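Encoded as structure tokens, here's the structure I'll be asking about.
Left out: one protein chain. Kept in place: all the others.
Chain naming follows the written order as A, B, C and D, and within any one chain the residues start at number 1.
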Amino acid sequence: MRSLDYLLRRGVFTVVTIFLTVTANFFLFRVLPGDAVTNLSRVPHATPELQHALMVRFGLDKSKWDQYLIYLKNLLHGDLGVSFTYQQPVTHLLVEDLKNTVLLAGVGTLGAIVLGILSGVIAAWRRNSALDHLNTGLATLVYSFPSQWLGLVLLILFAGILPAGGMSDLFLFDSPPFWQNIGDVASHMVLPTITLILTAYGGYTLVVRSSMLETLGEDYVLTARAKGLSDRRVVWQHAVRNAMLPMVTMVALDLGYVVGGAVLIEVIFSWPGIGMATYTALSQRDYPMVQGGFLLLTVSVILLNFLADLVYFRLDRRVSA
Amino acid sequence: MTEALLEVDDLSIHYPIRRGVGGALTRRPRSVVHAVDGISFRLGRGEMVAVVGESGCGKSTTAAAICGLIAPTGGTVRLEGNAITGLSERRLRTVRRRVQMIYQDPYESLDPLCRVRDILAEPMLIHGIGGSKAERSALAAEALERSGLSPAEAFLDRYPHELSGGQRQRVAIAAALVLDPDVLLADEPVSMLDVSVRAGVLSLLDTLRKDQDTAILMITHDLSTAAHFADRIVVMYLGRIVEQGPAREVVHHPRHPYTKALLSAVPRRDREQQAKPQLLAGETPNPVDIPPGCRFRSRCPVGTDDCERTDPPLVTAGDHETACLFV
Amino acid sequence: MTTVAPAELRSTGIFRKVLREHKTAVAGLVILGLFVVLAVVSPYLAPYSITERSCAVFEPPSAQHWLGCDDGGVDMLSLLMRGGQTSLVVGFAATLVAMLLGGTVGILSGYFGGWVDAVLMRITDVLLVLPDLVLAMVIAAVWGPSLFHVILVIGLLEWTTTARIVRAEVMSLRERAYVKRARGLGASNTRVIVRHILPQAGPLLIANTVLTVSVAIYLETALAFLGLEDPSVTTWGTILEHAFARTAISSGAWWAIVPDGFVIAAVSIGCFLLGRAIEDALNPRLKVSHLSGRRWRVRVLAGRGADAR
Amino acid sequence: GQAESETADGGVFRFGANQPIDSLNPFVSVVSMAFSVFEQIYPTLVQLDPNDKYAPEFATDWSTSEDGQTWTFHTRPGAKWSDGEPLTAADVAWTLSTIAKFQDGPTAGLANYVVNLDSATAPDANTVVLHYANPVSNVLSRLMSVPILPRHIWQKYAEGKGEALTTFPNTAPIVSGGPFVLVKHQPKQIALFKRNPAYYGPKPHLAGFGIQFFSTDDAMITALKSHQLDAVQSVPATSVRNLESSGFTVLSSPGMRFDSITVNANPKQQAAHRELTNPLLREALDHAINRAEIVKTSLLGHGKPGGAVIAPGTADWTDSSIKPPSFDLGLANRLLDQAGYRRGPDGVRIAGDHPMDYPIILPEDTYSGAGLRSFQIVRGDFERIGVRLEPRLLDNAAANEAAMANKSQDFAMTMWGWSGGTSDPDDTLNYLTCASQGILNDTGYCSKEWDDLYGEQGEAMNPADRHDVVNRMQQLAARERPLLVLDYPDAIEAHSPSWTGLTPVGGASFSSESKLPLLSVRKAG
Partner (left out) sequence: MNVLECRDLHVWFDLPDGGQVHPVNGVSFSLAPSERYGLVGESGCGKSTTILALLGLLPPTATVAGSVSIAGTEILAGGEETVRGHRWRDIAMVFQGAMNALNPVKTVGWQIAEPMRAHGIARRAKARERARELLELVGIPAAAADRYPHEFSGGMRQRLSIAMALACEPKVLLADEPTTALDVMVQAQILELLTRLTDELGMALVLVTHDLPLVSQFCHRAAVMYAGKMVEEGPADQLSWESRHPYTRLLFSATPDLYGDEPVVSIPGAPPRLDTAIVGCPFRPRCDVPMDRCAAELPLLTTAGPGHRAACFRTESVVTA
């Protein structure tokens, strides 16, 4: 019952947060300076009638409240409006981008998590050894560089050796055979993914290390040692799983940071993801696109947080009690 | 029996527990922890009453309610006949001055960032005692001396970490004494201290009540200590008093099966004197849903079906009260 | 298991102890101090003007221009020095906003609990899950690019972690016996907070402040990189943005990019070392490790009963 | 298999560009990149040649009536759309009359190209006759930009009020009449074209070409340098030297753009800066602009100092007698003294009751690139003549609004650029008309003299007469200085040496005005 309660609580929180985000998303954008219509009407010889027609078309003539209700209603149907720039449904435009971002951020985060766990565990295990110092020092250093800088430096170092932009070779008339395509995308992914991994892994290492250190101080680790278990077994069977709890929280909290990093990285590597779409739309004042991008980015982070709650719940039985 | 200074009358404290989203949705009734459920006892001037009972039976909660930290769900606490429950924060101030609490862990109950001087001055500042700094220092020094820390000057400027456990507990007692309280509530005052220094602190409390007529309510796990120092013993079980009476009476002639079992389980220095411990089966029921009838029924070695129906009241025999159908 | 001596919890004590026992903290403090000093004296120390050209476009490093020049023929070293000044101001100012907010929310929430806590924490939770940069991006865009806005945005977004940490600490402090005792004595909430809670939570708050400075600087560079910072202001963030916007990479002008990252990282590491050292010192749980690569040693005694010393 | 064999012949030419295609529907799209796409897939009546002269395209020849109101075009016989349908004069007539018909609504975006058009008819399959209400001097320039659409596809959307014309997405594959067929379009990423075998004109050498879109210049140039691209349009000046030294061919031509500082010329503006209408003040400011330094620092020499309001890239329309104003701070100071603006204690001059401290709007386009450098230079020099500038950074749309809302009553100055036509000055001149106030005219300038001259040049059918009028207009602008023209950046394009035959038109190989560059480019050697 308590477990159900926990899930319900997190579920309600998630829904409320999404609702707040959605609302903020709407109102935030209605106070932007620079009317959408000015942008749209920058066509030669635009008449007031035309301007009005455009206002009507984008629903900008209604009261804010009505606009809000319409916005909510449309949202429920998955309708994020029509892009000012592309004059196409935002949902349609962003779905591809979302997939691309998920690919990049997913592989990047997973890589960072694996690397972070490995290096964090080893650093804690070999606390104060040269290995620990090297490992922790590196993690701290990498963690301290801004993501965009890491991306730029990788570009300087590897442009020419590895694809520097985009996510595949676009100049092909027919889509290449499956594996060739995978290879192509993979080679384009190398630099952005490494940047993302570097952005995130340092933080994970440090968290895993310190939560491992805390865990290694727990009495049950002493018990495990007393049982005559090998160190490896003590670490992986007893300490790691418990040390993972803060890691899960951290990963969840860090998702926002990773997504932020992903925006920067997408911009640098022209990765056709949702971050870049949002960034481009922002400078083009394409409200519906910005709104859509912001919403998708934010809601995915919120949902992933919920997912992290579930993982936490699976990992730590005490939550359910 | 001495005149009652503090009277606790039918005191109940229930902590509501959150029913959570799921509970609210399914309209589950709000449930409460019956931490204390209708207890009454009296404490006279210069008297030391020990409250014993297993962990979670409501001892600390009782003390917190007496000194006004928790508002009781029901019942009253009277100091010299005047109810001190349900008072406004302002009226409570005078009461706070007269009822002082001493906590279990002397490592925790003194602010590590304050010198002994400041720790002792704080109650005076709050209650506007001692006009000047010098005056307060004098009062503080005097309280320290009374608590057995002399010369006081050697201690006034120390930080708590520069004191041993026993000394810390004495400082805590001194901080209570600067207000000249009528009642001291001591919640397991020695359980964190080493065996070798416990006796000193306990003797100090003993002296206080004898010399200054301070009434002391001492909460303890340790029946031997209670037997040794207290005038009266109150035995609690699951939020209720099951037995109370003069210490010697209770220890030598326990009436309630729970008290008997507890006493039999106390290790004795002398192996020969040790009775076979009368082990109770099962576990204490959850204070959230307490079964009807006698609360001790589920673990009672002598209970009958009657106990499931009747919730036994405290029956007085002389000065000794017991809540059991079989007494 | 050893516990921290309470002496070490005293705020002045803790800093002395941190500096004594954690060499990294000293390093962090030195780095930070260096940058602060540099920021203060940079107008007098910077070798060239940052508004006028002193060399050729993207001129590589040379004896005259140690770090080369940017796309406008401006000396990079001078830019970095002056940029640091602004970046630090942004970092510190934003952190100040964040700390005031986070500290207040954390203390109120932790101390009063109940619905105050519930409301404040729900707000915090919501802000906590939202992606900082994305939110900052949108707000900064709405407000328009300006230094002040960037400071405000960062300040308004970065207080949540602090609030959480402070709240947890205050909640545990509130349950400490000496706080209960003070309350039992009838001390007012203000008194309890000011006398007993704040001094204890202080070191943690400071540790957090130091760590937040680096987050703030980091966020500033990101916003600047996305063109959401006033580009006429020179900060470490806008330097990077200019370089990228003016094709430093394809022009092979690595010197317009690489040193910038190092100074940002240096400050960040400074903050990190100092902040983490304080945090570690406050966390007794980190002191014990039941498992270690190294082992206890066996000593052979010369004779029975002899004390080897 | 098939794709490869086609690619083997002629190859695929890979472009990089920094502006995406907004829409493939000509009635919706506003960006020039999209019109460059239409140029490759749709016929136009005429096009420009590399010398900025009008050349035949779908029209083989044309003639004008005496009164200049009737134009007759003969079109290519036997042409076909890529789906095999016949491509005839009827498509031309339909397209032009449809635009004219809905010009106040769905087709407003193209209305400018059919100004004064009364009717468009196709008396036979290869003849188009256009009737204008007034003589129109620049018919060819306008028609050059109109993509001829396949009537058999579009007709059904032109019913009723024609609203469907704007909602039709027109996505790839699009029925094409031009040398190429658009085979793939991923918005914001790529537009990929294949040779159109049905094209009526000369066969391109290329098997196809594509344009990849980048959000940042640096990424784009990096892609070029690492041979992920063959060519890049609009190369930033900072990259030129590096590209040249890496062996790339860099083509530079006079631009059609100019950067300017707009000084609010509206007499009804706020009292806080009404002195801006004072011609002496504007003259002084003009002389305080160090154009040489701007060209050197911002444009790295790839451009020219500004003078006339028509950029040198606009065919031969620039009045060469107008020279950039001299950079003379002494003169500027004298002019300001003469106008009676004394210096205040902090060195800033006082105009009436307030210091001469002006907010200047910088839109994102300006401040995110070389414009910021220019601004720094200008600000420094203005400071020396006692005029202080306070930047107000706005995104493009907000800047637009801030400058033009209330018909220029609020703002003091802006700094941004204008882009004119390749072959015709009309667009640029139109910006300064009274009718454009609040829409395109960001200067607050409104003068009857200008409007009269504008009307005159629009009807002058004799090119020499028109040149004369246009020159008078440029001189008028140089006198009254609603815009202080800073510079004309060059249009720069770079491509890999493995390609040859590239002849940009209007500074661009992927042009919206000509099909010729992509017909002539081929693999080198």
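Here is the rule we use: a contact is a pair of C-beta atoms (placed from the backbone, for glycine too) under 8 Å apart; a residue touches a chain by one contact, two chains touch by 3 or more.
Nothing here was measured: the structure is a model prediction, and the numbers come from that model.
> Counting the whole assembly, list the visible chains that the omitted chain makes contact with.
A, B, C
> Just name the one of B:Thr225, B:Gln244, B:Ser298 or B:Thr322 that touches the chain not displayed here.
B:Thr225
> To test your reading of the contact rule: which positions on chain B touch the chain that is missing from view?
Interface residues of chain B facing the absent chain: 54-55, 164, 166, 194-203, 221-225, 227-229, 251-252, 261-271, 273-274, 277, 279-280, 283.
> What chain C residues would touch the chain not displayed?
21, 288-290, 292, 294-301, 304-305, 307-309
> What residue numbers in chain A mark contact with the hidden partner chain?
218-220, 222-230, 233, 237-238, 241-242, 315-318, 321
The rule is short, and it goes like this: only the chains that are shown with their structure count from here on.
> When the centre of a chain is set as the mean of its C-alpha atoms, what distance in Å lies between chain A and chain D?
So the centroids are 39 Å from each other.
> Can you tell me which residues of chain A touch two or more of the remaining chains?
32-33, 155, 159, 267-268, 279, 282-283 - these are the residues of chain A that touch more than one other chain.
> I need the residues of chain D touching at least two other chains; which ones are they?
216, 218, 222, 225, 364, 394-395, 398
> Going by the contact rule set out above, which residues of chain D touch chain A in the complex?
That would be residues 3, 6-7, 12, 14, 20, 22-23, 25, 28, 30, 104-105, 108-109, 111-112, 115, 166, 169, 183-184, 186-190, 192, 194, 208, 210, 212, 214-216, 218-220, 222-223, 225-226, 228, 364, 394-402, 404, 427, 430, 439-440 of chain D.
> Taking the complex as given, what residues does chain B use to touch chain C?
My answer: residues 67-69, 89, 92-93, 96-97, 100-101, 103-105, 107-114, 122-123, 126-127, 159-162, 172, 175, 179.
> If we count contacts the way the header does, which residues on chain A are in touch with chain C in the complex?
The touching residues are 13, 16-17, 20-21, 28-29, 31-33, 124-129, 140-141, 143-150, 152-153, 155-156, 159, 210, 213-214, 216-219, 221-222, 225, 231, 234-235, 239, 252-253, 255-257, 259-261, 263-264, 267-268, 275, 278-279, 282-283, 290, 294, 297-298, 301-302, 305.
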